[in-house]
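Omission of a single protein chain aside, the complex is shown with its protein chains in their original locations.
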Amino acid sequence: MAPNEALKAQIIREFEAERRVTLLRLRLQQALVLVGFSALIAACFHVSGFFGGSQGSDPWGRIANLLDIMIPDLKAGVIFEDRATKGSLASWFYDMPTWLSLLWETVQIAIVATLFGIFGGFWASLLASKNLSPSPIIHWLTRRTLEVIRTLPDLIVALILVAAFGVGPLPGVIAIALGTMASLGKLYSEANEAADMRPVEAVRAVGGSWWAQVRFGVLPQVLPHYASYGLLRLEINVGAAAALGVVGAGGIGIELSRAITYTEFDTYFALLILIIGLIILIDLVSEAVRHRLIGLESPA
Amino acid sequence: MTRVASLTVPPLIAAQEMEAARQIAPHLIDTPFAVQLRRFVLWVGLSALFIALCIGVDMTPAAFARGLTKLADFMRGMFPPNAAGGEVRILQALAATFAMAVTGTFLGVLGALPLGLLGAKTFVANPVLHFLIRRSFDVFRAIPALVWALILIVAFGLGPFGGVIALALTDIPRLGKLYAEAIENSDPRPQEGIRATGGQRRAAIRFGLLPEVLPVMASQSLYMLESNFRNAAILGIVGAGGIGFELEERIRIFAFDQVAWIVIAYVLCVMALDYVSEKIRSKLVHG
Partner (left out) sequence: MLELKSVTKRFGQTKAVQDVSLQIPAGSMVGIIGRSGAGKSTLLRLINRLCDNHEGTISWHGQPVSELRGKALSQWRATCGMVFQQFNLSPRLDVLTNVLIGSLARQRGVAPMLKLFPAEERARAILELHALGMSHTALQRCSTLSGGQQQRVAIARTLMQLPEIILADEPIASLDPANAQTVMETLSTINRERNITVLVNLHALDIARRFCPRIIGMADGQIVFDGTPDDLNASVVDAIYGRHVIEGSGPQAEAQNLLEAVA
């Protein structure tokens, strides 16, 4: 019995030793990753001057101060008085007609840019999906081009375009449309690649052209996806269009930057409320439309 | 019977065949005038609406042509790209932008963790509260970082601090929503198993929920980092420094060869980050 027991004990000991080594290696790896990660974060915090005082002293006091100057002093007694009365709602939102028309311009920019983006994204997706692309080279080139466009933020593009097209909504539309095209081009090509190829083959077998194969084989399958992706993108684009004016590319953003330059922080707050309201509105409309689309989908 | 290529002529259908088809389904052969009119009006109306929208945003061929000639000039000015001795400065600015993105994302993650839990149906069961929390995520999600940055930079002065806070504020609702969804979509069985063996709720979260959602949440946070690198570049325009500032400065003086250099360096950096992040993400998700 004794030698057997000894053997058992040795096996257990060896196992324990091995376990300890593996565990140690794992722990070491984890520690290394943790240290590296913390070092990265610390370095980044340092470079951003987070604790280095770039924010000045007393950040909390500054936030409190900011909130204080942003909130208008409305007076309960005169709240529904006209614009001239200090402390009324109307004097807070003192330039409502201009703002509403700028909001409408923002929506227009978003809609037109989304439409063109959908259109461009559709064509790009045909070239960029493996199963439809006329040639592998075109497929590869289109993919890479879309990728490069996606790396460029729309505001940077808008900045360059404003220099070319002048101040106004047009450069904003082009910038957002480009970004929309690039991201929808990718999403649409994924939808195309997931499409059932059997109907496409049937159209080919009938003698239909490439156009006919796309029109009757692919499109009927992917159109609902296209529509819901497009609507989701519209919601994003309304937000993006609201910021464009800061670089002179049209929409409500121009008032945002004007309010900052004239240090009208309560106006900034008012504009923020309007933008949020607009976004909620677009959200609701788009959601209703999407639900209707899905409703049309479900078997009648 | 030799007509391999004889289908060029449309097949004429005999008059009595046409009649027979009319008998079977008249509405499918002759479109009633009213329907044709309705279609026509619909098309004309939609086209008019579209054109009106285009004109509303100056999208006219004339304006387009004018801008395009200028843009072509710019493009010509971009070649060959040239840093004009500012390579080190530009790379430093890129690093600063990256640092801003990382810091902003980190703070965003910290802020989004509790909010993500609150937004998950599994934690806040009250439907009204759940609806309100998730809706507010949706609303704040759509506010661009630039809108936050404008005001925060006024509060904190020029420099990256305001930008970092703006990025964090943009991230919190986006990540909060993603986290909440990840938590809701997690498999409830491991947690139920732990509860069933007598574990506390805390234990269920630690050993049932976390192992499942942490990789997903980490991958979403990395995704947010990618998006923040782009956003951080924008914030330079309004005074947060970094690459956006360098870029704007050179656009203002029409130094497009330097703009091209910066844009190329920036695009390469973004692609590199996307590549690395994609690698890490696939490792996280697939173990």
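All chains are identified by letter, namely A and B, in their written order; residue positions are counted from 1 within each chain.
As a working rule, a contact is a pair of C-beta atoms (placed from the backbone, for glycine too) under 8 Å apart; a residue touches a chain by one contact, two chains touch by 3 or more.
Small disclaimer: the values here were computed from a predicted structure and weren't measured.
**Q** Which candidate, A:Pro134, A:Pro220 or A:Gly277, sits in contact with the chain we can't see?
**A** Of all options in A:Pro134, A:Pro220 or A:Gly277, contact with the hidden chain holds for A:Pro220.
**Q** In the complete assembly, which of B:Arg22, B:Arg89, B:Arg189 or B:Arg252 touches the absent chain?
**A** Candidates B:Arg22, B:Arg89, B:Arg189 or B:Arg252; residue touching the omitted chain: B:Arg22.
**Q** In the complete assembly, which of A:Leu23, A:Ala39, A:Val206 or A:Val285 touches the absent chain?
**A** Looking across A:Leu23, A:Ala39, A:Val206 or A:Val285, the contact with the absent chain belongs to A:Val206.
**Q** For chain B, which residues touch the unseen chain?
**A** Touching the missing chain: residues 1-5, 7-8, 10-13, 17-18, 20-22, 24-25, 28-30.
**Q** Can you list where chain A touches the absent chain?
**A** Contacting residues on chain A, toward the hidden partner: 196, 198-199, 201-209, 211-212, 215-217, 220-221, 223, 299.
Definition applied: only the chains that are shown with their structure count from here on.
**Q** Could you give the separation in Å between the centres of chain A and chain B, each centre being the mean of its C-alpha atoms?
**A** Spacing between the chain centres: roughly 3 Å.
**Q** Chain B touches which residues of chain A in the complex?
**A** Those residues of chain A that touch chain B are 40-41, 43-50, 54-56, 59, 62-63, 65-66, 70, 105, 108-109, 111-112, 115, 147-148, 151-153, 155-156, 159-161, 163-166, 168-173, 235-236, 238-240, 242-243, 246-247, 250, 253, 256-257, 260, 263, 265, 268, 272, 275-276, 279-280, 283.
**Q** Touching residues of chain B toward chain A in the complex: what are they?
**A** Touch residues, chain B against chain A: 50, 53-54, 56-59, 63-64, 66-68, 70-71, 74, 95-96, 98-100, 102-103, 106, 138-140, 142-144, 146-147, 150-152, 154-157, 159-164, 230-231, 233-234, 237-238, 244, 247-248, 251, 254, 259, 263, 266-267, 270-271, 274.
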